[in-house]
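A single protein chain has been removed from this complex, and every other one stays in its place.
The block that comes next holds subunit A.
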Amino acid sequence: MTTARLQRTRPFRPHGQLGGRTPLNGTFKRRATIVGFLAPALVILAAFVGWPMISALRLSFTDASGFGTPTFVGLDNYTRIFTDPEILHSMGNTAYYAVMFTPVSIAVALMLALAINSPRLPFRSFFRSTLFLPFIISLAVAAFAWSYLLDPQIGLLNYWLAAVGIHLGNVLQDPVLAMPTVVLVAVWKNFGFYMVIFLAGLQEIPTSLYEAAQLDGANGWRRFTNVTFPMLSNTMAFVVVVALIAALQAFDQIYVLTGGGPYRSTETIVMQIYQSGFKDLDLGFASALSYVLLIVTLLLSLVQFLFFGRRGEANNS
């Protein structure tokens, strides 16, 4: 940092005096170098992240449809989001999805991470890699597999469950069971990712803490509640936020499995954005909906950022 400041205060040097190649001639050439390194990425980010953000905000105040000149409609689109029962329903669905997805995927991931972390388990790397596998499979492909397993006529899982007295029927056509089913598919795809993050967190816990707890006569459960769980709180906070954000963006497996049905019971915000924006061409409204998604995501990220920022300071001191 100090060298950088020194460079700037140096007098102008004619090009070529130092061969024109050292970083010490803070001149036009150096600026050109910096711009050259940054420009490709910044042009892409400006065109496809920065501009679309502004553009989406502008569109959200219009009745744009892709044809003709859009008219300014003020807050109409936003008013509609918070009054239209169908939209409120899909927001409710998204919340319901998040409320199921987040705790279930975290519980599954944490239990598996604890099991793998046990020194008693042989071939731990094998288990870790195998259980991570669903994370590299696309949600769409995972959805194919689950739809076949849960097929009411020929589904293996349905057949096995029926053998033990559980008759699921056609879960994807059932307005009550369709949502838990699409959540299940997402949990299955993502638990390996959260598990690996938990594993990393578990391995940062000093073993001396466990030894001390053991000396104090704490049993396995007490060691978990008094050592593991508190020491894992940062990791937990991270995973909760990441899982919530993933839940807000639920789309792929719903598109494949139910298309938002039956009776809109699996219609989520992103499904609605896709429908309004790319099927109904109601671009203004879809943009307003996008902005609501954007703001909720930003708020969640901000919570995480503040949490981790505080944690960083604590670590430094």
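Rule of thumb we're sticking to: contacts are C-beta pairs under 8 Å (C-beta built on N, C-alpha and C of every residue); 3 or more make two chains touch, one makes a residue touch a chain; residues count from 1.
Following the convention adopted for this analysis, contacts and distances are computed from a predicted model.
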### Message
Suppose you had to identify the omitted chain by its UniProt name; would it be "Long-chain fatty acid transport protein", "Carbohydrate ABC transporter permease", "TonB-dependent receptor plug domain-containing protein" or "PepSY-associated TM helix"?
### Response
"Carbohydrate ABC transporter permease"
### Message
So one chain is hidden, and I want to know which residue out of A:Y78, A:Y96 or A:F144 touches that hidden chain in the complete assembly.
### Response
A:F144
### Message
Given that one chain is not shown, which residue among A:L75, A:L88, A:A107 or A:L121 touches it?
### Response
A:L121
### Message
One chain is left out of this view; which of A:F37, A:F72 or A:Y263 touches it in the full complex?
### Response
A:F37
#### Entry: Omitted-chain contact residue, chosen from A:V104, A:M231 or A:L294
A:L294
#### Entry: Absent-chain interface as seen on subunit A, which is shown
1, 3-4, 8, 19, 21-23, 33-34, 36-38, 40-42, 44-45, 47-53, 55-56, 59, 66, 112, 115, 118-125, 127-134, 136-142, 144-149, 151, 153-157, 159, 172, 188, 191, 193, 196-197, 199-201, 203-204, 207, 235, 238-239, 242, 245, 248-249, 251-252, 255-258, 270, 273-274, 277-278, 283, 286-287, 290-291, 293-294, 297-298, 301
